[in-house]
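Got a structure for you, questions after.
Of the protein chains in this complex, all but one are displayed in their positions.
Right after this comes subunit A.
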Amino acid sequence: MTDVLVRQATAPAPPSPARRPRRAGRAWLVGRTVLLVIGALVTLFPFYAMVVLSFKPAGPVTFPDSLLPWPFSTEAYDQVIGAKSVLRWMWNTVVYSVVSVVGVLLFASMAGYAFAKKRFPGKEAMFWSFLAMLMVPYHVTMIPTFIVISQLNGVDTYWGMIVPTLANAQAVFLMRQFIASLPDSLFEAARLDGCSEWRVYVSIVLPLIKPILATLGIFVFLWHWNDFLWPLIVGQSLDMRTLTTGIASLQQENVALNMLLAGSVVAFVPIFVAYLIGQRYVTEGVATSGIKG
């Protein structure tokens, strides 16, 4: 009996059906982690290279020596952020980006709500006409837009820079799609309770579209922060330059690589911070709306 018990205790237990999948699951977990780590490193590498090379003195780039953090030099940053007007350019960029984000979100959400939930004659024709704006390349509309802004004396002003960017067809389209997915019963109930249109928009629509507002806000912020051509054309004086156009005006025709990358880092840091703040919404938004940066 004892022998039987000992044999039973020492004999290798047959693999239980539950353990095999667990082992396979662990292998999959390790494999997946390794893959993700590799993917993360590959993704981070350009950013690492950007920062490291921006802190190098001017010189040839050789692999792998140039990817080491030494020799260390801030000469490129001295040139890029040593400009007298850099704070002014930063402020202009913040005004241009933040006000545009607020304006685009406000107008796009209102328009999106109207297109999604309101009934009025010519709604479909208006919507598709508006959407057709997406098909027109920016460079085609740039000169006519500039002429209009110029005739309204908007050149070299904040509003001249901001107002044309507020009519954002892509933002309206995304808002409309999101709001269309909200149940009609909510709006009907609100109306039965005597809510005005404004109240419906403020109390029902806005709270429900927070995720898409956050996602779109981040993307609109990125578009404006990195925008070059329109601010260049409208902001003609030194005081009206944005960060992208201001930094570009410091550079010779053939820009040294370290200076180019230092400029990229300076422009990148604020939007990276903005991304970190709203990354949850960006992830959700990309997953649900299919926006690509």
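Keep this in mind: contacts are C-beta pairs under 8 Å (C-beta built on N, C-alpha and C of every residue); 3 or more make two chains touch, one makes a residue touch a chain; residues count from 1.
Here, contacts and distances are computed from a predicted model.
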The complex has one chain missing from view, so what does its UniProt entry call it, picking from "Na(+)/H(+) antiporter subunit B", "Multiple sugar transport system substrate-binding protein", "Pyruvate ferredoxin oxidoreductase alpha subunit" or "Carboxyltransferase domain-containing protein"?
"Multiple sugar transport system substrate-binding protein"
Among A:77, A:130 or A:158, which one is in touch with the chain left out?
A:158
For a quick check of understanding: of A:74, A:150, A:177 or A:226, which residue touches the chain that isn't displayed?
A:150
For subunit A, enumerate the residues touching the unshown chain of the complex.
58-62, 79, 82-84, 95, 98-99, 102-103, 106, 139, 142-143, 146-147, 149-151, 155-162, 202-203, 206-207, 228-229, 232-233, 236-240, 245, 248-254, 256-258, 260
